[in-house]
Structures are given as C-alpha cells and as structure tokens.
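Before we start, here is the structure in question, set down as structure tokens.
Here the complex is missing one protein chain, while the rest keep their positions.
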Amino acid sequence: MLAQVTDLIFSATEEDFRREIRDWLARHVPRDPLPSMDTPDGFRAHQRWERQLYDARWAVVSWPEGYGGRGASLVEWLIFEEEYWRSGAPGRVSQNGIFLFAPAVFAHGTEEQRRRILPPMAAGDEIWVQGWSEPGAGSDLAALRSRAVRDERRGGWRLTGQKTWSSRGTYGHRMFGLFRTDARAERQHGLTYFMIDLAADGVTVRPIRQLDGEPGFAEVFLEDVFVPDTDVLGEPGQGWSVAMSTTGDERGLHLRSPGRFLATADQLVRLYGQVSVGTAAGTGTPDAYRDAVVDAWMRAEAYRLYTFRTVTRLGDGQSIGPESSVNKVFWSELDLNLHATAQRLLGPWAETGGRWLDGYLFSLAGPIYAGTNEIQRNVIAERLLGLPKEPKGKASRGLGGGGGAGG
Amino acid sequence: MLAQVTDLIFSATEEDFRREIRDWLARHVPRDPLPSMDTPDGFRAHQRWERQLYDARWAVVSWPEGYGGRGASLVEWLIFEEEYWRSGAPGRVSQNGIFLFAPAVFAHGTEEQRRRILPPMAAGDEIWVQGWSEPGAGSDLAALRSRAVRDERRGGWRLTGQKTWSSRGTYGHRMFGLFRTDARAERQHGLTYFMIDLAADGVTVRPIRQLDGEPGFAEVFLEDVFVPDTDVLGEPGQGWSVAMSTTGDERGLHLRSPGRFLATADQLVRLYGQVSVGTAAGTGTPDAYRDAVVDAWMRAEAYRLYTFRTVTRLGDGQSIGPESSVNKVFWSELDLNLHATAQRLLGPWAETGGRWLDGYLFSLAGPIYAGTNEIQRNVIAERLLGLPKEPKGKASRGLGGGGGAGG
Amino acid sequence: MRLGPTADEELFARTVRALLERRCTPRDVRAGFARKRWEELAETGVTGLLVSEEHGGLGLGAGALVAVAAAGGRACAPEPVVEAAVAAALLAGVDADRAAKWLRELAAGTAVAAVRLPVGGPRTGGGPGAVPVAHAAYADLVLVVDGHALHVCPAADACIGPVAGVDPGRGLAHVDISTLSGEPPVALREWTVTRAGWLGAIGAAADLLGAARAMLELTVRYAGQREQFGRAIGSYQAVKHLLADVLIAVEFAHPVVLRAAYSFDHDLPSAGRDAAMAKVFASDAADLAARSCLQVHGAIGYTEECDLVLWLRRVWALSAAWGDAAHHRAAVAADLLGPAPAPPCP
Partner (left out) sequence: MRLGPTADEELFARTVRALLERRCTPRDVRAGFARKRWEELAETGVTGLLVSEEHGGLGLGAGALVAVAAAGGRACAPEPVVEAAVAAALLAGVDADRAAKWLRELAAGTAVAAVRLPVGGPRTGGGPGAVPVAHAAYADLVLVVDGHALHVCPAADACIGPVAGVDPGRGLAHVDISTLSGEPPVALREWTVTRAGWLGAIGAAADLLGAARAMLELTVRYAGQREQFGRAIGSYQAVKHLLADVLIAVEFAHPVVLRAAYSFDHDLPSAGRDAAMAKVFASDAADLAARSCLQVHGAIGYTEECDLVLWLRRVWALSAAWGDAAHHRAAVAADLLGPAPAPPCP
C-alpha cells in the first residue's frame, strides 16, 4: 500500500561515478600535504593542483560540460565531495570563485561573460577574491559605502573605496563585489555588482595576517579604478539581488558539503584510537573524551543525512530559502566541535601545531563569516518560526563583527 | 611580609554553634519526610515544624534576639543552613515571609509593625504570601495595575486588582505586595507597599495547580478590600524602593544559601554510588555520568566558596548590588543541573516520582522566578560590564513570563 | 538516493493527524487514554501497522511507524501506538495460536498492548523492583520480555498495580509476573528481542520529535502575544535564539530518525547503531525543547492550566524510556570506538 519512505541506496551510475573519482584521487593526490595556500609557494602549488583537477574534469563536476564540468547531479556532487575530502586532497584555492561567485555568473552573466570568466576560474588560472565586507559593513552588509561613478566616455565605471576580509586577497587575481552606483539610494538599493582586476591602476592590496600568522585575507583599497561595462554582472543598480543568490549559496548547500566534515570526523575517530592506546596503558585516567568524540562523529553523520534530506526536497521541486541559516549554524558549530574535541584529545600537544591546530583556528571563523551565527538565528526565528522583529526595523539583526571572511 | 590571603578555618564560637544546631537537628528532624507543604495536611505539619524551630530559637537565627532570633553573624547563618539542609530537615513553609518580606519590615517598618508582624511570622503562626506579579506584570513588575484608593474616613485604603504566582497563596494567611496609589503616576512611581489579610472581605483566592499537581501558588483577586494605614509599609508612594530592598534579598545571599545545594550535591554523589554498583556489576556500559556528577558537585562547592567570598566582602564593608544577578543565574542553573543529573542517573525510574523528581520540577522554576535569568543577564551586562542599553529605554530588558513564583 | 516521506506516507500521516486534531485536543489529552479513540485509530490502520496482512494488519515497517508516532507525539495522544508496533514485532516471532489471536485483536483495535523490554537498563537505583510498565494500567495485554522468554500476560490474569508517574497519561503500572498462572512463556530468538528494542527506540524518537514540534509551535504563538516592557517577548533576541536552537535540533534529528527506520526496514548492518543515534538526537532535541519552551513561557508554563505541561510531561517520561540518550550514545560509542577502555587488570 505504501511505498518506501527512503532509499538510501545509490544507483549503479552513482556508484560508478564514485569509483571513478576514488581511483583518480588515489593515483593523483599528493603524498605530502601542500604548503599553506596563504603563502606564495603554497598558493602556486594549489593553483597547479586545480589545473590537474581541471584537466581531468574534476574541478567543477556540477558545472555543464561546456564550461569544464561534467553536468553532475547534486547526489554525484555529494559523492565527489565525500571522496575528495576522504582522500586527503588539498583545500580548494579556487573555492571563493567556484562556489560563491560562479553561481551568480551562471544566473546573471551574459554568455560572453560566462565563456570568458568561468573556464580560467575552474582551471585555477584566475583566482577570485570576494569584495563584500567593508570596515563599517560586516554583518550589516547593506551599510557599505564604496562607490562607483559613471565614466560614459570610456564606457564603464570608476570605483573608489575599501573592501576588507577578502580571502585569498593577498595573492588572488580578480575580485567580485558590490559598489554603490546611486549616491542617493540607501542600504540595499542602488548597488551594482562589479568584477575588478586586482592588477589595475588604483588598486592597493594590504595583506592581513590571521591568527595562524599567514595573510589569509587582505584589505583592498580602490582609488578611482576603471572597470569597463563588460565587467558589470547583471543590471547596474541590481547588485543586491544578484549578490543574494551568491550568499544564499555561500551559506547553503554548496560551500559546506558533508564530505569535509565526514572526513574530519573519521580522522577524529582515528586520533582517538591513537590517544586511547596511551590511556589504557597509562595511568587509568577515565576516558572523559569518549562521549565528545562520538557526539562529534554523530553530528557529522547527521549533517550528511540532513543534506540528503535537502537534496531530496530539491529533487521534489522545493527550494531552499531561510533553511540555509539552519544549515550554516549547524555546520559551523559542528566543524568547531570536531576540531575542539581533537584539541582536547591532544592535550599538551595541542599548542604545538600541525593540521589539527590549523583546522581549529580555521573552524573558529565558521560562526563568524558568511553572516554570524547570531544573525542566522535571527533569520531562523523571524523567517522560519515567524517571531516578531525587533521594534526598529533597521535594528532587527544582531551581532556584528566582520562577515565575509570566507574560506 | 604579607599576611595570609585567606583563613578558611571557622572560629571556636562558630564551631560550637555548628555542634549545637547539629545536635538539635539530630534529635528533632522528623524521621519520615513531611507531606508536601502545598497540601492541607502538609501545610499544617510544616507550620508545626516551624513552631518547633521557633521554640528552640532556630527559626530565624540571624534576626535580633528580641524578635525570636539569635543575632547570628552571616557566617553562623551559613553554618546553620549547611547543617539544616544536610540533616534532611523539612522545607521552610515560612520562607517567603522570613526571607523576602522580613528584611523590608526591618528596614522600613515601624517598631509597632515589627513587634506585631515578625514573631508570629517566625513562629509559623502566620504564613506570608507574596503579591508581586500580575497577569500583565511578570518580569516587567513595574507594569502592575492593581490599585488602591484612599479611604480617609476609615483611615486606610481600598484595594482592587489581581495578583498571581503567589506562592503558598492557597493556604497562607497574609500577603505583602505593591499597589498603585497614584493613578496618574506610571511604572515604578506612585506605588505603595501593603500588607493584606487574606481572610478580609473582598479577597478571593484561586489555587493554581503546578507541574507537580499541587496548588503551590495561587491567584489572589481583590475587590475593594480595606487595608488600614497601620498595614502600609514605609511611606505611601514609596513602595517601589521598599520592595527593591526585598527583591535584592530574594535574589541575593539570603534565600539561596549554599547549604541547600551542598546537601543536594552530597545526595547526588550517594545516588551515583548506588547506581554505579549496578553498572560495574552489569553490562559494562561506559560511565557517561561520572563527569556530570563531579561537575555538579564542584559547582555546589564553587557556590559555597563564592558565598564565603561575598561574606568576606560584606565583612570588609562592601555592599552587594547587581552582583546578586551573578549569584541568581549561578545558583538557579546549579540547582537545575544537580537535579537533571540525578534524573539522568535514575534513567527509566526518573518518571516514577519521588523526591528527586519533585526537586527537579521545583528546580525548573529557578531560572524563571525572582527575575528570569534572561533579565539577570541583562542586568549583569548593563550594570556590571557597562554595555549599552537597548535603544528604547522601556525595552531594555528581556524575557518575560511570570517572575515572582517564589519558593 | 532519496530520504523523505513518499506521497503515500504523507497521505497516511495526514489522515492520522487530522483524526487526532479532531479527537485528541488538549482537553481530551487531559482526560487520558480513550478506548473510543483507540478504535478510531484502528480504523485508519494505526494499531495494526506492523501486524501482517494475514492477521488483518497493514504489514508495514518502521518507516510507517515514524510517520504515525510523530503524529501521536504532536497531538500528545496517550494511546500506545509505538507499543502496538513493538508488540506486533514480538508476537510475530511466536509460533502459536494465542499470538495470532492477539495480533488480530491489536489490528482490529479491540485490544491494547503494553510492553516491557530489558532496554536502557544497566542502571539501578530509584527503589526496589523493576521499572513500572507504561500503559499497563489500561492494557488488555502485557508482554513482558525476561531474557529470551516472552510472557504473554492477559490483563485479566496478571497482577497489575497502577503507579503514579510524572505523566498521568502514560498509565504506568507495576506488573508482577511471578503470580502469573496460565500458559508458560515463549522462547524468543535474541534477534527478535534486539530488534523490538530498536523499533521501540525509533518509534519513541519519532514521537519525541512530534512533541518537540508541538511545543515549539505553542511557544512561538505565546511569545508572539505575551508582552513585557512594552513589546512581545518573542521580539527579544534572547527568546529568539533559544527557540532557533530548538528548531535546529529538531530539524537535524528528523533525517536521523528517517534513516534509522530505513535501516531497520532493510535489515542493514548499521540498523542497531542507527536506531541508537535516532534516540540520542530525538531525546536531546526534545529535552532541549521542553527546557527552552518552559523558560519562554515563564511561570504560566509551570501550571496545570497551560497546555504546554501536557507535552512537558510526555517528554520527561519518553526521553528516558526505551533507553535514554546516554544509553544509546554509549551503544554508538561501543560500535564506533570499541569497548570502553579499562585500567589494566591486576
């Protein structure tokens, strides 16, 4: 009478896909980790790795074939991610481009722009940098003040202002971001979405050293920088809605696939195995970490299942709106939880560095960037639960700091 | 060169005091627990116990001798409380009177009022009920609307309105509370502090059944109830400042002595001992509760030490202001934590009732009454840390619900 | 790959929800178990969900139970829907006429079953004797599993003594099988007992999530209306964030419960671990919901008069029943990390 609730079995095609990527990764993933992508050498090494992925058509599996992808389904993309991170492959130096910016190019770009922009992005030849936050506009992105004035003669715009928390800004090539093109408009009105060559006249990049000591992000100063009309994405004045499709993606399914957390959770379980050997042979200290490890692992599993549920809903024709805030809070706390648990397991060794410490420092940014978790909880309460806004419309959202310090 | 930081040793006098109360309790505490004080029989049994305490001058040790106390120091009071709760003695049916109301009578009452009111309160002959909250005024106490109009002819006031969450209201004798005597004044202005005989004409008491099924609090309806001038505490119109001395005490040191939590913590450790016997002999389930038990116990210890620190500061001539909010949040979460841990230890037995379940249900009210913990955190942030208020002055405090469901 | 209810499932769940919305209002919940409602549930097929079609049931699995139990939790229905499914699973392992009789009665709604399994029970304390059995106070049949022995106890023959509990709707009772005359117990395979425990955990998990959603809805409504300091308390960030965290917990627990049902119905090797995970997430989410919703309600939530109390009591009882979060977390840990380490033996 009733059909099955669920079918967690992957199809034969999907299993073939999994085998293919797994085999390829087994043969190509560098044995030794690459240096940090926020060092000059590491940046180039990561670019070369992206090129390798691209040449084998693994760089952007979910993109159409014409742009270097495989037209993979969402499920296949999840499989790709699971295998990619499980294999210990390098982080994606191109991620701000391919995950944050490309969706907007697909949705709002002209065919000429797509042809020109997407393949070099996917190949890692051009690394894109986001230009959202400004010193006075972090979580409150609509408060941004960088502006662009029309240059009719040259057929373009002249941009002036300052962007900050631009990940990969130190070594990257091009930046996407919002600028105010209508000086009389306020907040989210009168903004335009631009692409900027960071080598252009008038651009100054000031690296910002992060917690880990590397310049993972930068401030970008623009002084009368010319941008031609061909590098405007969407209609002038419509930048906010173009950008929202991007941030929706940033907070949602794409940037944070479960694969990454599943791989970390498995590594945590392995770490626990190494550590508990010491415990059993040692002084008989009670195993205070057992619950913490199993909880972190279960949360990674739950995130995977939640993603399966989301993919199913998308397949049923539903769309994802403010639900992406639920997602963002969960994965960012999960990531922090996984790494904090590892740090606790490492005890006095934790401070001596290595990839767990690097991961921990990175995970601390999760509840801050792409909209702080405080703001996400406001969105959940107001838009999903329907709780009333705070009295002043303008003041309806919470904690500031700088959003936009993306990966 | 330097004197000692601390001296945690009690003096010989204090040790004598401890021995005296311990001996008395050992001889007098009823072997079987009394029935709930929110049942008619239990109420009377608790009154009789208070009489016994009073006759032996243990009811109100910190009061002056002339009113039935022993003029005990703060340290002696702490010792009394430790011994009292450790002995398993009954809960205090008179607590809203002796802890919440009496401090205001000492501070603002006339000598006639003190002589008339305090001894029968301490003896348990007259049980006092608080009349703070109203249906529209819980956390936001200043929103209260019950009013009193002048009756010059009879020399008093006529009170009309409704009070709610009045603990012991079902069986208690007299109520203290605030009423609006200046109809033109708003919020905390124009209020007067009254004492009301619950047997007077025009008073209707409607018991409210609580979670545990017993009428632990009541609604009190007043319809043109006469109260003579002799039952006004402090000056008419000054009720707010009179009441604040009371709520300061409620949230502060007096109501929640560490003794109560220390006794519960020790019981929790004993419960763990019983339960872990089953575990060790049983299926080898990992001991997930060990950390929870030791954490709860340590928090009770920390509360004791924090109280010692407070007493030391008071002895050094400092006063306690918004610090009492730190106290309130800590003890209410500690109490909940102690009982929730016990419930977890009891597992499938937890639902079958008994004193741990009763204690758990009671502890759930801790973060709500006497000012919700959300409001306390606002106070801590604004008054101790100096963070800015919310833009609208009126809206500077948080979560509502009904405050005032005291003990 | 798909994880979610099918159209048929949705339809069934909607039917049960609609029935309970009509026939199981808060006033009805306060009145406790109702045989009339049990019969109406039987008409929709709920009481025979896992009874084979041969015996008049629907012959479905844990997936269907999840949909129905969530509706029961949402309505706070006192009727033992999960117990009926577990009873069917136990009786299906019994090769005897009396099993067939009870299966038919369960499906027809002419009998109510209560069940005691040795689940969640390494811990002792709380007094002597065994844990009371939920719903036994009004059951026609009590199934008591003792080791591998199944005692099939008609209420008429067993010594059943009602016991007070935090949730009056649970119909707790002590069942003394030592006084039982009548037929001897039936030997069950260990596998049958183990799977019955998983089924109970999955059903209880779904029930808890239904209850958590109901509490959240009630509380959002209250927070939108109740004013303090001149504005609705739901407009304060502290309240918003408390309730947002409840929604997050419930949303993430839901797919975990769906997956456990799938693994159970398909006999996957991970079925036991998945059932344990479901109960961990559902118990934790429901406990958080109970705690936060009471806090937002304030004193009113602490009274008999407020409907919230119905769900609070259900959750307090059910989050520990069928093994609490710690019990099931330990089961996942044993599977994932191996047995807990011990100090070296002397």
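By letter and in written order, the chains are A, B and C; residue numbering begins at 1 in each of them.
Heads up, the rule we're going with is that contacts are C-beta pairs under 8 Å (C-beta built on N, C-alpha and C of every residue); 3 or more make two chains touch, one makes a residue touch a chain.
Predicted, not measured: the structure shown is a model, and the values here were computed from it.
Novice: Kindly name the visible chains that come into contact with the excluded chain.
Specialist: A, B, C
Novice: Which is it among A:W165, A:F261, A:F308 or A:F330 that touches the chain not included here?
Specialist: Counting the whole complex, the residue in contact with the absent chain is A:W165.
Novice: Thinking of the whole complex, not just what is shown, which of B:A45, B:L198 or B:V329 touches the missing chain?
Specialist: Residue touching the absent chain, from the options given: B:V329.
Novice: Which residue among A:G155, A:P228, A:G321 or A:G354 touches the omitted chain?
Specialist: For the chain that is not drawn, the touching residue is A:G354.
Novice: Quick one: which of B:D151, B:D182, B:D291 or B:D358 touches the chain that's been left out?
Specialist: Checking each option in B:D151, B:D182, B:D291 or B:D358, the one touching the absent chain turns out to be B:D291.
Novice: Could you tell me which of B:M175, B:L191 or B:I380 touches the chain that is not displayed?
Specialist: Spelled out, the listed residue whose C-beta touches the missing chain is B:I380.
Novice: Which positions on chain B touch the chain that was left off?
Specialist: 1-11, 14, 75, 269, 272-273, 276, 279-281, 284, 287, 290-291, 293-295, 297-299, 301-303, 305-306, 308-309, 311-313, 315-316, 323, 326, 329-330, 374, 376-378, 380-382, 384-391, 398
Novice: What does the interface between chain A and the hidden chain look like in terms of residue numbers?
Specialist: 133, 136, 138-140, 143, 164-165, 208-211, 213, 217, 271, 274-275, 277-279, 282-289, 343-354, 357, 361, 364-365, 367-369, 372-374, 377, 392, 394-405
Novice: Just checking the interface: what residues of chain C touch the absent partner chain?
Specialist: 236-238, 241, 339-340, 342-343, 345-346
By our rule, only the chains that are shown with their structure count from here on.
Novice: In whole angstrom, how far does the Cα centroid of chain A sit from the Cα centroid of chain C?
Specialist: 40
Novice: Hey, how far is the Cα centre of chain A from the one of chain B, in Å?
Specialist: 51
Novice: Between chain B and chain C, tell me the centre distance in angstrom, where each centre is the average of that chain's C-alpha atoms.
Specialist: Distance between chain centres: 38 Å.
Novice: Which residues does chain B have that touch at least 2 chains other than itself?
Specialist: 286-288, 392, 395
Novice: Mind pulling the chain C residues that touch 2 or more other chains?
Specialist: Counting only residues that touch two or more other chains, chain C contributes 231, 236, 239, 329, 333, 340.
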